[in-house]
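Just passing along the structure, written as structure tokens.
Apart from one protein chain that is not included, each protein chain of the complex appears where it belongs.
And now, chain A:
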Amino acid sequence: MAEEKKLFKVKIDNISVEVEPGTTILNAARQIGGDIVPPAMCYYSKLQGSGGKCRTCLVKVTKGSEADPRPMPKLVASCRTTVMDGMEVANITSPEVQDARKGVVEFLLLNHPLDCPICDQAGECHLQDLGYEHGADGTRYEFKRRTFEQVDIGDNIKLHMTRCILCYRCVYTADQLTNNRVHGVLNRGEASEIGTYIQKALTSEFIGNVIDVCPVGALTDRTFRFKNRVWFLKPVDAHRNCDKCCGKTVLWMRGDEIFRVTARKDKYGEVEDFICDTCRFDTKEASAWTIEGPRKIDRHSVISQGHYVGTVKPKDTLVEVMDGRQPRLLMDIHSVSQVNRPEIDLSKIDGPAHSDDFNNAKR
């Protein structure tokens, strides 16, 4: 007779669920699903040891367990805290958690270049989603943002460190998927960066997966860079016989042309099965693939093509929003964000705005 496993009863935002001992609060929440799932920027269920770093998944434990009902004194990272029997957790029902999360989003965006208009990740970026859902309207940071040089790590991968949120996912990926990790985190504190100590190419059969696990546009596919916007492409499930990996991928197509190949991702943006670099970078003829059908992108993102749920559209017309200004250009693109210079009136600039208009203007 198989012994029945005791399940733990947990309540998250007043919704009960029974989970196996050893489950984290985050995974218990994922079993419930919906709005109460805390956002996770660094935890990745397929990568051992990941999580705990970004602090976006903080929740409040209002009751420790049946045996010890005391609340936990601090907010805890739900991705790394395991449940106890009788535990009660507040996520979206706790103003404290919402406030702390807003703070974390602000911290994550503090040094972020906000160069979404020229970033390949835009449209499928977790940081965009996070900022949209949990962030504040503006930033209070008035200082020069941290910047790094872009580097090519190998023929296929571009590292744009300025955008990195130091989630360590790529480090764990390289550690656990390839047999010779040559990149990691260098330096410390604010100066930390992902890199190879001596400029070195990342070469390994599976290293391309770092692109998929990166929640932001810090690691991008050089074979796809600037080729197209992800929301203009049509994702289709496809497979091929591959002797290195499962061969199950998503092709991002326009007409018959394959623009890029990625692994399949679940609704939390996590890769279902890692794929090899041959499939990802070197197999771009449609004839090599068996197409299964359109891919539904679960993650609430721009890619789900205008089906963004719960959006609040501004009621004011554009004229009101612009407060009487009549800019010739609505969006100006810079490598370093200038959103902190509201004193520069775009409508006063002759012709299209240029970086010199901002850099030379007196503070």
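Just so it is clear, contacts are C-beta pairs under 8 Å (C-beta built on N, C-alpha and C of every residue); 3 or more make two chains touch, one makes a residue touch a chain; residues count from 1.
FYI, contacts and distances are computed from a predicted model.
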Protein name as given in UniProt for the chain not displayed, "NADH-quinone oxidoreductase subunit F", "Spermidine/putrescine import ATP-binding protein PotA", "Sulfate adenylyltransferase subunit 2" or "Fe-S cluster assembly ATPase SufC" = "NADH-quinone oxidoreductase subunit F"
Of A:Ala100, A:Val216, A:Ile275 or A:Ile297, the residue in touch with the unshown chain | A:Ala100
Residue of A:Lys74, A:Arg225, A:Lys244 or A:Lys267 touching the missing chain in the full complex = A:Lys74
Identify the residue among A:Leu110, A:Cys242 or A:Ala288 that touches the chain left out of the display.
-> A:Leu110
Residues of chain A (touch criterion as defined above) contacting the omitted chain | 51-55, 58, 73-75, 77, 80, 99-100, 103-104, 106-108, 110-111, 140-141, 143, 165-166, 168, 184-185, 187-192
